[in-house]
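This structure is in structure tokens; I'll ask about it shortly.
A protein chain is absent from this complex, but the other protein chains hold their places.
As written, the chains take the letters A and B, and residue 1 is the first residue of each chain.
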Amino acid sequence: MIVTLQIHRYVDEKKWIQEYKIEITKGLTILSALHEIKAKQDPSLSFTSSCRSSICGACAVRVNDHSELACEVLLDTLVKRYKTDVLVVEPLGNFRVIRDLIVDWDPKYEKMKKIEPSLHPKAEFTVQTGCKQSIEDFDKYKKYAGCILCGSCVSECNKSALNEKDFLDPFIFVKAAKLVEDSRDKDHKQHLKDVIEAGLWKCFNCQECTASCPKDLDPAGAIEKLKEATFKLEMASSVGSNHAKAIYDDIYNTGLLDESKLSVQSEGFISAAFRVPIAYRLMKTGKLDLFEKAPVNKDISKIRSIIDIAAKEDK
Amino acid sequence: MSTEISRRTFIKGGAAAGVAIAAGTYFKWEGNNIPKNVRDGNVTYDVLIIGSGGAGMKAALEAAKNDKLKVAVMTKMIPTRSASTMAQGGMNGVTGVTDPDDTTESHAFDTVKGGDYLCDQDAVEYFTETAGKIIYEMDYMGYPYNRQKDGSFHQRKMGGSSHARAAYYEDRSGHAMVHALFEQCLAKNVEFISECQMLEIIRKDEKLSGVVAVDMRSGNFISIPTKSIIIATGGYGRAYWIRTTNPYSSTGDGIAMGMQLGIPFKDPEMVQFHPTGLASNGVLLSESSRSEGAYLLDKDGNRFMARYAPKAMELATRDIVARSIETEINEGRGIGEGLHAAVYMDFRHIPKERIMERLGQVYDLSLRFEGVDISKQPVPIRCSCHYSMGGLEVDDYKTTATRVPGVYAAGECSCVSIHGANRLGANSLSEVLVFGTVAGKSAAEYAAKVKYEGNLEVLKAARDQWLAKFDEVTARTAGTPVVEIRDKMAETMWYKAGVYRDEQHLNEASKEIDALMELYKNCYVGDASHTYNTAFMNYIEIGNLLQISKAIVLGATARKESRGGHSRKDFPLRDDKNFMKHTLVFKEGNTYKTEYKDVVVTKYQPKERKY
Partner (left out) sequence: MKYAFFPGCVLKGAAAEAHTSMMKVSEALGIELVEIPDWTCCGASHAQGVSELSMLAINARNISIAEHMGLPIMTVCNTCTLQLKQAKAKLDEDENLRAQVNEILEKSGHPYPYQGTAEVTHFLWVLDAHPEVFAGKIKNKLTNVKVAGFYGCHLIRPQKVLNYEDGRNPESLEKLIKLLGATPVDFDYRLKCCGFHAFFTAEHDVLTVTGKIADNAAQAGAQMIVTPCPLCQMQLDMYSPEGREATKSSVEVPILHLQQLVGFALGFSKEEMGIGRHVTAADKVTI
């Protein structure tokens, strides 16, 4: 079967879309297709790649609006998924493009530095004697050490697409979660403080990062772990954490969300006051009833019990 | 193709003008990734490291401990893309935490025996004395070691090792090392000069001036003065192109440039052929396949290793298994043809749960690239060039200095020689860390002591020459395409300087490489843009590989014996009387010459190597 790749080109300030046709053969990944096109059809097509076995992270691109690790995905899979014989190939989203499918990683390294991305070993460890860590503690963070810096998560982050200046890329949250969960590290609070300041609570929870990660690291889950850590380490005190706590408390108090109080609980009285116009709008249509009391779940004592017991075990 | 629902074309309206969904993507590159004074050659580095893999980054961290020195790592890619990420098994080092009976003597002996007695034993002893300490240091730096009950990192036994001494992270030990080192580099603000392809090291009148490189992003040619250079550019498996497990970047750039300086290429013929690479593209199927019990079968389903290593069978050393596979194919008991011919690796007798738990990556790779579910079918494999034991000659293992003052070499691009004629699994990561540290420390000490004595004019003139060359080469509209030269080189090398070698074929190979070098002089590149010209980068890389290939052939010709990874059909036995020697290939101008140098033997006299 012949597939047409419509590749977004960008060379010396010229942008255009170039079509290449290629025949699908056994084992033809996006990357091997790009190499074949470069070798046989157009030596000017530029992209980065190294290991071609999904460990170096160099070759991620965007196909039909979704990031893929090019060396891992067969063209055949994409043809079947999109039910098409035309695929659009672009550089990763949320990166500055240097040329064709090549993007600039330097700004991402600067962002990484914001969370102090290296281990701060506890005082009892030394260079000569290394560290000690139980198998259970290793299991807590080992998954996050699998990040290959491919940028797939960055490409589809819906928050970054709107504004990346007050946010971190998903893989940086993964790196932070790795350090916060690493028992060898003495500065969990410091790493968390950095992460909160860099926008932890602004995540949209859209799950694109988790859906895109070729290594199944679940960056959205890492972000959730970091949020939990802010509560465990008693560092929670912002709109985001207040909002989360409000819902948690509502479940404890009545079993259901109390929408009328949500704004005040999350933002405080002053900020909530600015919501008056929208509150008025909602009251007009009947969507908001400030006087409606949230009914209390019949089983509330058991529900509270569950939360109390679980919270104790979750330390 | 019929579709049920009308599909969006995915080319958004106004795509030519730019896309709305992703923020601010396209922009005009003005070369501000590199500081202006670097662009103009006005800053002099104390230590310039070429290569950002394990050895390069470790060297940088070590050199940067002296904060008065200007240290930078130059890489043709960006950090964390190196071949170091592909190492899987672990890093050997004697610590006794898992096996309290382990000793550095045992590690040294295993290494020397594994290297078929071509290793320089004084260097190996130094290596084994330090390798254990590095594991503790990496732990302290945040390496995510798998643990054992008492909280120490756990060590396991790798092929050819008599004790459990390889500390590891899952089956991605190299990946973990690269990222732990990179985290440290970020924390210490190590300077990276990324996406710069090094072109030449400039030395005039015995004085090191610096390097000329092309900053890929802007297309600027730059010259960088430096007092010392650490070459850490990795191996050269891509001389065999698709028949290698190595990444696209393993083109031996630093070795070629070192040869230009007069540093000999030591033991170039010593390449390790890993037995189990995928037939279609050379991707590595981990050695743990065989340690978990996979069989190797010929086309009729027989376990052919019975003929070559009746006791160890599939668990014999890599070189023995690789040769066995090649023999089977040569004698017609394989499947397929050409560079993709193969034998089978069979996992069907292993319970599927164990395959998924321990061999998950092998399962995925086989399914993706060969369409084979290894729990149901055997997968076609063939040996692939995996590791380069040869490299730039290191003159003094205690400093990694080469014979050119101010130039050091560490990691896979160097030949100390730790691995001799065959590398043991899990010795490579240890080597890059041990000697990366040594190189960083020594280069820093050297640079702190000496003044810059290079010649800025010569440096700038060399840069201008390269710019002119770029313009000339990329302007050509005719000539043999670079990829054609590359593919012909790979065929010559695989069939005539591959797993099995002999005088006649090696002589043919030498002539064929010479002919390719002629074609290279007028080859067609196909891209004249200055911005990130990957076609030009490939042109440079193939040029380097041709020189590497020539050296491999010459080294193989000069070594009239079989030892470790080097097999001569016409000299099938190891000849300790005449060849306890290293081969050294020198390049002077456009001529190559070969010399020998004795192997350093301290404790271990060469014995017959049986496993």
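Convention: a residue touches a chain if its C-beta (ideal position, glycine included) is under 8 Å from a C-beta of that chain, and two chains touch if they have at least 3 such contacts.
Predicted model, so just to flag it, every value in this text is computed and none were measured.
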| item | value |
| --- | --- |
| For chain A, residues in touch with the removed chain | 64-66, 81-83, 158-159, 162-163, 166-167, 201-208, 210-211, 218, 220, 224-225, 227-228, 231, 238-241, 243-245, 247-248, 250-251, 255-257, 259, 263, 266-267, 278, 281-282, 285-288, 297-299, 301-303, 305-307, 309-311, 313-314 |
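We adopt the following convention: only the chains that are shown with their structure count from here on.
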| item | value |
| --- | --- |
| Whole-Å gap between the CA centroids of chain A and chain B | 33 |
| In the complex, chain A residues that touch chain B | 6, 8, 10-13, 15-17, 26-27, 29, 32, 38-40, 42-44, 46-53, 55-58, 64-65, 72, 74, 82-86, 88, 90-91, 93-100, 102, 104-106, 109, 112-113, 116-119, 121, 125-135, 137-138, 141-142, 145-149, 155, 160-164, 175, 178, 182, 184 |
| Residue numbers on chain B that touch chain A, as the complex places them | 1, 3-4, 7, 9-11, 15-19, 21-29, 33, 77-78, 80-83, 85-86, 133, 135-142, 144-153, 169-170, 172, 175-176, 179-180, 183-184, 186-187, 189, 194, 217, 247-249, 280-281, 283-284, 365, 368-371, 481-483, 525-527, 529-535, 538 |
